[in-house]
Structure formats: structure tokens, C-alpha cells
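Let me give you the structure first, and then I'll get to my questions.
All protein chains but one are shown in place.
Note that the chains take the letters A and B in the order they are written out, and that residue 1 is the start of every chain.
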Amino acid sequence: MTRVLGWLAALALLAGLGMAFAVAPREATQGTVQRIMYVHVPSVWVAYCAFVVVFVASIAYLATRAEAADRLAHASAEVGVLFTGLTIATGSIWGKPTWGTWWTWDARLTSVAVLFVMYVGYLLLRGMIDEGERAARYAAVLGVVAALNIPLVHFSVLWWRTLHQPPSLMKPGPSSMPPVIVRALLVNFAAFALLYLYFVAKRVRLLRLEGEAGA
Amino acid sequence: MTADPLVRVTGLRKAFGAHRVLDGLALEVRAGEAVALLGANGAGKTTLLKILATLMRPTRGTVLVAGHDCAREPERVRPHVGLIGHGSHVYEDLTALENLKFWTALAGLRAAPAELAGALAAVELDRLAGERVRTFSAGMKRRLSLARFVLARPRVLLLDEPFAGLDQRAKKWLEEHLEAFKARGGAMVMATHSFGRELAVADRIAILSGGAIVLDTPRASLGPDAIARLYRLHTEEGA
Partner (left out) sequence: MIFARRAWSVVWKDLLVERRSKETLNALAFFSLLLLFVFQFALGPDRERLAAALPGLLWLGFVLAGLLGLGRTFVLERENDCWEGLILAPGDKSAIYVGKLAANVTLMLVVEGLILLLFAVFFNVDLAPALTGLALVMILGTVGLAAVGTLFAAMTAQVRARELLFPVLLLPVQVPVLLGTVKATEAVLLGEPLGAVGHWLGLLAAADVIYIVTGLLTFDFLLES
């Protein structure tokens, strides 16, 4: 099952690469560098989804005390941190030729960086508690707080950078982009989502085996 | 008194990682009865008391205290148990009276000043009511923790080496108190290391070894030597 997921993810990633390099048009001003968007944007979407999974799994753990829910939260947080890291790295690589700097305190980049440190803290907390049950409980509480904090971080950072309250909370969606770019983005998003599922499935299994070996 | 035992433990297991401290433990304590738990260091006496007090969750098995499941409804168990553990649960910078006032208020009990004073008098601390706990001896602190149970009236008392570090007079005082608690229909589980006079209050002796109770016998006429022999026979210390 996991293996199938792995192959599916690999195939989808290949398809995504094809879409990004062969099908999607070369951007006029930025050139080929702009194609990094097909990694950057899907990874941040997947990261947000991963943290939502942490949130839901944490609540499920607190309600049911099912270890499976805790393992899901743990795995999803790890993979989420991975994808946030990927977002920041690709953002930097994209930023260097475009803005002429590796890092800028752009609203979205800053938001993602805050998420990154928040969930690295989550993993640190887990690592510091030896007793499995307590680690699960505390991490679940943190998983809930961190997720509820995401919208607050988003708006505060946005307002902080734009100096004024934006006229609308909704930013222009992907619909303003040409359909071919949207398609390429969606294919890559699907590929990254499959990759996320594959990683989480692997990690959950490993955590279960670790737990069994320990108990 | 109710026919149902106040403490009923069956098939209890508590594991820390791979290490099973308790495994397959069973114990019943009826109203008006006191059980002394004997066992080597690390045998799991404190762990058992903490599980009974709802401070720890059992890994497996059923633990009923005052008719309620410790794992599933700890909040229903808590009004009925009193724990005298290694820590006395008192704040050093508060006076005896202030400590008592705080803990009764936190327990949601409404106690008039006269009742608070009465509880302190019952543990012979009435003359020290206004003194900071920082100046108290270990025995006085333990008495102060008992004072809160004078007001809260738990049905089950859990004691972890209650006589350790007390002088003769304090030991005698505590013994009388525990006897009175039993006479009122309370149940008691007491972990101890000594085979001597401290066991006088116990009706039964339970020896804890290898994660379970290997011997549960009425104390009746057993003297310290007989208990020590039984203890050696049933624990690894004797092997």
C-alpha cells in the first residue's frame, strides 16, 4: 500500500516536472528561474495542509487518547516542517535573482518562517519528553495552539508589511493566472500531496514500530 | 458500611516503556480496613499508590476507588481519596492556616473560620496556625497535610511511608489518628519499609514483588520477626 503510494508520488512528480519545464511557458521578465514556483507554491500548500492534519489529529488524540492519532500528528508535523523548510529554501533561491537578495521580510515568506520555528518548537518539545504518553499529550496541546495561531500570524504579518489594512482579506486567487500555469501548479500540488502522504505513511509506520519495540 | 470494597484492583499493569513495574496486580480493601504494602525499593509501592490516587494512569487493568474507575473518571475518584505522599503539599511561605484555607478552597469546599481552626486543633497545630510553614519540622508538615483531610473527609487514605522521619511521639500520634480514621469506616493503603510497630494499624499485610502481590495475609498475631521471615521468603531480597 505504502509502496504503491511511493510509486504514484514518483510518477506524479515526474509529470509535475514535465508540466513545469515543458508545458508551462517561460516567464517573460524573470526567465526560467520563475519555474521554481512549481516547487515553491505546492510545497507551501502542502505544508499548510500538514499543519491542519496536526491540528485535527491532536484534537482526536485528546478526545480519544488513540496512539494512532498521536503518531499521525507527529509524522504530519515532521513532514510539514520539511515542506516549510523547502518553501523557505526555494523562496530564497527564487529571491536571489529576482529581488537580488536571499532573504526579504516579505509578508508571505515571514509568515512561513514563523510557522517553521513554531513547528520546530513542537518537534523539540516532543524530543525533550521521554515518557511517550506525556509527550503525546503535551504535543497535542501545542499542536492545537499552534494551528489556531496560524491565521493570527498570517494577518499580523500581512498588516505589518503592508502598513495599512488591506481592502480585502482575500488575495487575488490563481484564477488571474493563465489556465496552463494553473494546471501545472495543480499537477505539482497533487504530486507533492502524494509525496506528503507517502512520507507520513512511512513515518507513522516507523513510529508504530518504534513504539512496539519500546513497549 | 457498604458491602463493596472501597478499593478494588484487578489485572493492573503499569509499564514505563518496556519496563513493567506492575503486572497482573490485584487488591481489595474494604471499609474500615487497612492494608500495609511491603516491598523492596522499586517494587512499585509508590506507583500503585499514585495510580490509586489518580496521579498516574494504569497501562492495563481495572482500578476502582470508591466505586469509580480511576482511569476513566478520575474526577469522581478525587473527592474520596487523600494522599499523604513523599511531598507534604504545603507552601513554605504560607502559614499553616493559609495553607489549609487554600487547599480547602481549591477543593471547592466552603469552610468557616471555626472549622479551619477546628481542623488545625485536630492535628494539634492550632497554636502554630499563624506560623509560616518554613519553620515546621517534617512531622508538623505531615500533620498539616492531614488537617485538610479532616475537612475533606476522604473515604480512602493512601499513605506512602507515613512514619518515616517521625519521632516516637509523632508516630504514636499518627497511629491514633489512623485508627480513628479506620473506626469511622475509612479504608487505608499504606506503603512501608518497616516490620515493626508501624504495622500495628494494619489489618492485612500485602507483599509486593515482581509487579504483583505475592502474599496477602491478615496481620493478626504476626510479630515483626514472622513478618520479616515472610517478607524474605516472598521477595527477591531473600533469594
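The rule we apply is simple: a residue touches a chain if its C-beta (ideal position, glycine included) is under 8 Å from a C-beta of that chain, and two chains touch if they have at least 3 such contacts.
Just so it is clear, the model here is predicted, and its values are computed rather than measured.
Counted over the whole complex, the shown chains touched by the missing one are A, B.
Only one of the listed residues, B:Val21, B:Val90 or B:Ile207, touches the absent chain: B:Val90. Within the complete assembly, B:Val81 is the residue of B:Leu48, B:Val81 or B:Ile213 that touches the hidden chain.
Considering the whole complex, the residue from B:Val9, B:Leu22 or B:Ala53 that touches the absent chain is B:Ala53.
Within subunit B, the residues in touch with the undisplayed chain are 50, 53-57, 75, 78-79, 81, 83, 85-94, 98, 101-103, 105-108, 132, 141.
Panel shows subunit A; residues 62, 114, 117-118, 121, 124-125, 128-129, 133-134, 137-138, 140-142, 144-146, 148-149, 152-153, 155-157, 159-160, 165 of it touch the chain omitted from the view.
As a working rule, only the chains that are shown with their structure count from here on.
Rounded to whole angstrom, the centroid-to-centroid distance between subunit A and subunit B, based on C-alpha atoms, equals 51 Å. For subunit B in complex with subunit A, the touching residues are 15-18, 57. By the touch criterion given at the top, residues 131-133, 214-215 of subunit A touch subunit B in their complex.
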